Each structure stands twice: as C-alpha cells, then as structure tokens.
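Yeah, one chain of the complex is gone here, protein chain that is, but the others are all in their spots.
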Amino acid sequence: MLDQPRKETREATFTGNRGLDQEEPLLFEIGRRDVTGVDIDAPESFTPRLGGLERKEPIGLPGLSEPEAMRHYVRLSRKNYSIDAGLYPLGSCTMKHNPRLNEKVARLEGFADVHPLQPQSTAQGALQVMQELADWLLTLTGMAAVALSPKAGAHGELCGLMAIKSAIASRGEAQTRKVMLVPSSAHGTNPASAALLGFSVRTITTGDDGVVHVDAVRAALGSDVAGIMLTNPNTCGLFERDIVEIAQAVHEAGAYFYCDGANFNAIAGVARPGDFGIDAMHINLHKTFSTPHGGGGPGAGPVVFSKLLAPFAPAPSLARDEKGLRLVEQAEGESFGRLTAFHGQMGMFVRALAYMLSHGGDGLAEASRDAVLSANYIRASLRDVLTQPFGDRLCMHEVLFDDSWLHGTGVTTLDLAKAMIDEGYHPMTIYFPLVAHGAMLIEPTESESKASLDLFIATLRDLARRALHGEADAFHAAPRFTPRRRLDETLAARKPVLRCDAPR
Amino acid sequence: MRYHPLTEADRREMLSKIGVARIEDLFADVPQELLLRDGLPLPQGQSELAVERHMARLAAKNLTASRAPFFVGAGAYKHHVPASVDHLIQRSEFLTSYTPYQPEVSQGTLQYLIEFQTQVALLTGMEIANASMYDGSTACAEAMLMAHRITKRRKAVLSGGLHPQYADVARTVAKLAGDEVDALAPDVRASEDLIAHLDDEVSCVIVQTPDFFGNPRDLTALAEACHRRGALLVAVFTEAVSLGLLESPGRMGADIVVGEGQSIGNALTFGGPYVGLFATRHEYLRQMPGRLAGETVDAEGRRGFVLTLSTREQHIRRDKATSNICTNSGLCALAFTIHLSLLGEAGLTKLARVNHANAVKLADMLARVRNVDVLNDAFFNEFTIRVKGDAAALVERMAGHGVLAGVPVSRLLPHAGLDDLLLVANTEINTDEDRATFVAELEGAL
Partner (left out) sequence: MTDARFTKDHEYVRVSEGVGVVGISDFAQSQLGDIVYVELPAVGAKINKGEQLATVESVKSANEVYAPVSGEVVEVNSDLENAPASVNEDPLGKGWFVKLRLTDESELASLMDASAYEGFIKTL
C-alpha cells in the first residue's frame, strides 16, 4: 500500500541502489563547471570581433568527463522501458520493431554529413532518396502528390488543413466555409490543428458501433463546412465502413476530406486511401514505416494530396530537369507557402525507405495483415473476460476494451496499467479514445511472435482474474518493481519545478 | 520477411481462435472492391545486404562535409560531435521507447528532459524551457503564436535579419491563421530600425542574433521599446554554439527565446531531424507550447519526474490547446544534452572561442582578396561577403573543384537583388589548410 513504511516495501541499502537497479543523481549534482569531456585546442591569440556583445556572466553549465557522461546516461537509459526489451502495446502509437539496418544506413556519411543548402548538384543522392520515398508513398496511397517536409503527424495535419484552407480561399469561399467536422473519437491533434487555422470545430458523434455514419456526416454538412477530418482505420481500431459514401457526400457539399493516416499501418499494401476518395492524408513514418520513436520524437509526417489539392502543396517540392533532380524551394503558383526551414526529416526518409525496400510491396502487405491478425487474436483470446465498448466485432490493427468489466472491483484502468508494469509489460494506451469509458487500446503490431502474444494474453487473463477476485489493494500498490513507485502528478502540476539547480 | 515472427502454422492457429478461415476475412469491413487483390506495382522485399548496397550507392552520390573544405552554414552547422554521443543515443532504451506517458518506466527520458530544459534555460538566459520543438523555424512560428495569445494582439514584426525560411514559415502560419505580419526587407548590415515599426497592434518583434547575415545584435534597447508598447521581444538564434560566447538574449531583455539546437550534438543530415529550443519567462508558463518535464515525488517520497502541465496540450484541451504539437524532438534533444554535458561550460566556451577565432582568421584572409568585401563589422562564426558576379554560380564552380564554399544569399532570397552575396561559415572543423584552399579556389573562380 502507498502508506506503508518504506522499510516494508524496499530493503534498504547504503547507496539506495538495489543490484542492477542503480540510483542516478541529476547532471547538475554531479557535473562541475570546470570539467569537460571534450578536448579542444585553444585558439591562437586573436582580436575578437563580436561588436562588444561578449557574455559578461558565467552560464552555469555543468560538465562531465567522458566516463562520467557514459555512466550517467547509461544508468538513465536503464530506467526506461523499450520495444527492444518487451512488448509495447500502445494503441495508435504503433511500437513495432525498429530494424537496425535503418539506423546504419541513416548514419552513412553520404546522408548524415550532407548540408541542406550545399549545391543541389552535390546532393543528388539525397534528392534521389526523397524521390524514391515519394514514389513509394504515392503508389501505396494512390494519391497524386506528396509534401515530404512536415516534421510529425500533427505538423502533417496542419499541412493538409492549410492546403484545404487555401483551396477554399481560391474559390472565394474563405469567409463562408469556416467549419471543420471532427468525430468525437478523433485524436486531440485534429481539433487543435483545425482551431490553429481559425476553423471552428463541429463534432460528429461516433455511432454506437464505434464508426462514423454517412447520415451523421450528411446532417453536419452545409455551405459553411470546409472539410472533414476522419481517421481511418479510426482510433477505436475499426475501419470506417462508410468512407466512400462519406467522401462522396463531403465532395457534393463542396468540402474536402482530410484523412488522418495515423493508422495507415493496418492497410498499407492492402487498400489505397486514394481509392476511398480522400483529398489529403499524413503518414507517420515513425508508425507505419518504423522510424524509431526515440522517447518522443523526432517523427516525420509527409502528406499525400489528391489532384484537387496538389496545386496548394507547400514548398519545397521535387522536380526533374536536364541536370537531374532539383528542389523547388520557393513557393510558386498556388502553393500555400513553407512549413519548416530546409526540406524535412531526411534522416527519417532514409530509414523509412530502407524499411520499404526491405519489405517490398509484398512484405508491407504482410505486415499489415499480421498486425490485424495479432490484434484480432488478442481480441478473441480476451473477449470472454474483458469488455468491448462496441460489441465483439472484427477489429483492425488494434483492439479497444473499456472498463465496464472492472465495475465494482475497485480497480481502475490506471491500476491495471500499473500492474502490467510489474509483470514486465508496458501498458496499452489508456483513457483514449475518449468515446470508450476507461479505454484500453491494445496494438500488438506485426513484430510479436505467437509465443509473445500468448504470454501477454495469459498475463492479462491472470490480472483480470485477480482484479475480479478482490485483490484491489495489490493493484493500487502497483507498480512495485520499478525505479520509482507511482508519482505524484498533482504535486508536479501545483508546484511546477521545471529545472534543476545550478551546479555547486 | 525477416522482421515478421509469425509462421504459416501460427497464422492458421490464430485464425482458428478468431473463428475466420482466411486473413482476408479480417478485412470484411473494408469495402471489398477497394481491396488490392493483386498487390501493388512495387518491388519485392530485399535482403539486408541488397538494401544496404542500394542505400550506399545513393549515399555515394553526395559530396559530404567531411570530404571537402566546408564553409556552409545559414542555419545548420557542421561541428565535431564526440563518438560517445551517438553511441549513447542508440541505446535501445532511448532509441526505441515512446513518449514518457508511464513515468515509472520512463524515468530515464524524464530525467534527461529536465536536465535538457535546465541547460536550455541557462544558455538562453531565461527562467524556463520546454522539452524541445521540431526545429528552430517551427519554434519561431510557435513563439509568434504564443506572443499573440499573451498580448491578445495579432501582428508580428519580422526583422530583415531573420533567416528567410524562418520568416517564410512565420508568414505561412500567419497568413493561414488570419494574423498580420510586418516583414522588413533583408537587412545585410543590421541597420534596420525595428523600433519604428512598433505600434499598439504589434504583439511581438522577432529578431535573430547573430542574424542571418552573421551580425550579432544588441537587443537591449529594442526589448525596452517593445515592453513600453506592450509587445514582446522574441529572440531567435540558429547557431546554438554562439551562446557560449555571446551575451544571452535573456539578459538583453527577450521575453521568448527560440532557436535551432542542431549544432550541438546533431548531424547535418540534409536538414533534419533537428531540435527546436524554446525558452521563456516563468510568468508565461501556461501559454507555452510543447511538452514539459517536471519534478515530483513518488509514493515512497523519493524524487522522480513526470510530464506535467499537460492541460495546455491538445490531448486534453483539443481545440483550445496552446498548440497542436503532440511530439517533441526527443532523441535530438538527448544528443544535444549529452554533447552539452560533455562540453560543460569550460568546453562550450572554448569551442565558441575556437569558432570565432577561425572565422576571424578567414575574414582577415578574405579582406585581402581582390573583388571580395567582407560586409560584417562583427560576427560569430559566419559572415557575409560580396563577390564580383553571381555568388550562386561561383559556389557551383567551386563545388566542381571540391570546395563547398557557403550559401549564396540568392538561394534563400532569390528576388532581393542580393545575387553577389555569399554567407561563409567557419567552425572548429576548418583547418588552416581548408582556409588556404578556400581562398585559392575563390581567387581562381572569381
């Protein structure tokens, strides 16, 4: 229990360490201002030309020698869970295997050591990577054009909506079409992106079966609507069955269809979003094409466009002339402008292309099918114990449960998640999507063996048995075997401490 | 496929448990006419060996910064990164973890983020910093939007010394968000009068130091003028190493400081991924975009870290969030924080001095070249020269001789009548031999 004295839960050691579980102070507690881990030759004497703007006070930065730095960061790393260490079933986040070949090729000098503004004649290999990646993305999606520069999924959403807003403006309807339709199951970035561009958000209620119905869309459409943002497969792990009819209705109403491609990994190589009738979609390279999540970025969110929206795509774009490939770096014609300095997440392009080449068209389809198979296998293996908010039906690459099966046990979704940590698993996505009460969204991906899935299922069944048999106290005490027990988020928010002290 | 563990036998067993005959049956919700029965016109999968060969062939077509005397900057800089940095960021637990939503199994990420936030705050001279943004240019646009929220005004003044692509990003966001921008003409010699552009509609002035043309700028008077008119000063930098030697924007009165962190810890990689730095005053905490790590205690009273103040963010506030941003640039921030902790104050200061010394040396050499003028009175590690003729053509000619000479201003400002200007950067990587080659090739190409 949380209020038990410390000695009963942890056997004390002098250092606070417990074998391989080592405590690590802050950099600012171990670093010193006069220590450095980088030897630099002092410059010959010279007269500075800084215009009198030299620093007058010390900065206060601590330094570490190289062995100290190695130990500090290695010890920190050991306090993290990772996909390399275990199943990481975060629904909608897609934690699949990160092939190390991709890391190796991204670090080739010919990619890592090339400047974005060196003459394009000296960077033809880099441009060819972008061209090949663009070709793969267009073939996989069946769309007309692609903007590679968005830096992440949410940045891609912004890109797509900027194109839609520009297209609306070019029709002279900027003042009349100011509404974006967003389903209640949508990821929070969707309404946030729309609001940033001045759209007001009209929420479409997700149906009782977890999908958006074309009738609900028709009812919300009107001459004030600029577009719809729909995730497919959606955040409940379900395919939006009405998608073709929805696209038709949206277009008939003079609006555009933005598809959130966060879950493209369920259908890559199996179906093409372009055939659904969409106008724009971002692709999270860090999800579908497995560039590493890196503890929260960097991601990459290229956007594909239909013919209708292609003219509004941002700079830079790729062109080919007699000298070879060329980046068009200034926004031309109807292009809405520029989203970022330089050309996008090249390091991620290299990794994603290597992933595509390794899989091939056949392998990408197999990845999608195995991901969907594994999610349905988990569903079928847990459906007698856990509850599903929209009934027991086929899911795509992730399966959504709610907490109604926990009702009356005193155990919450959060408690279950923390108990999973003690069993050596990263929890699933919890409390998202908002349309399911106490949501638990499980995405196994195609990277798990059957033995791994079976152990995960057996573990969840055992936890469910314990929750249903009155062991709530044990759940409340979880996690017990982690570097830290449950953390006080209220204290963190009430008294924000966002930096450490300066060095001694 | 080597990445897929399931065997045909596994798949059959799993299908039987699910109660369907074929994997295709799992896609019953997809309109059947949309399913790609015959696959797509794409190549078959390839072995690791074959993929590596293909990628290596493409890589070999690029002239790299290590293989040429290299003087290219303009917002991305080649510095030496210690080998330990890349080794550490490739540790599985950093590389293959997600955003630290479950703090008990993410203390490693959360602790380095609060260390990073502290380093950024110290470096910029500000009170708080966030856990990073996509890059410098997007951080700059976010700073503009934040200033609009704080001042409840909607007009930004962009200095003519702001990196042209940063200005383009800010202009694009402003245009589509319905906000106003007063963008000044390119200002090669830092002679513009930004104060004259202040009025009661202005939410912020966005100014870069050292600016795009290399001039360090004293922001003190501008900051005071902004504050008198109820506007904020947003200071931008694109070369983080400069902060080792130059007065911090915070001490000069900036309200929001944003910049590009690539040059500490991160490779050039043709423009990304990089890491945006974002710092401000404590009073503006609730208006700041992006993630924040904060300190707290665990159930046993021990110090620990969590993501905090997430009510600002999109997953809670949805259409009322401070930003639509969902991710940061975690691994690049890690590379930044490791490199900076290896450097420490002593190393960073020295590194900055070497950069400046090398640039001074080159500027002195170029001052003696016929048909070349060094335009800057002051600079850090990059300055602008005027050459006879077209700088872009000159750069192409020199590249043909294996020298990457810099960035012609016309590449970023094609219609500004500045075709004879060249930005030249000089960091610790440049040797006396590089500089001699550069000058000789320049004289030959002119």
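By written order: A and B. Residues from 1 in each chain.
What we mean here is this: contacts are C-beta pairs under 8 Å (C-beta built on N, C-alpha and C of every residue); 3 or more make two chains touch, one makes a residue touch a chain.
No experiment lies behind these values; they were computed from the predicted model shown.
*Asks:* Of B:Ser92, B:Thr220 or B:Ser310, which sits in contact with the chain we cannot see?
*Replies:* B:Ser310
*Asks:* Contact with the hidden chain only, please: which subunit A residues?
*Replies:* 431, 489-490, 493-494
*Asks:* Tell me where the left-out chain touches subunit B, residue by residue.
*Replies:* Residues 286, 310-311, 316-317, 320 of subunit B touch the chain absent from view.
The working rule: only the chains that are shown with their structure count from here on.
*Asks:* When the C-alpha atoms of subunit A and subunit B are each averaged to a single point, how far apart are the two points in Å?
*Replies:* Their C-alpha centroids are separated by 20 Å.
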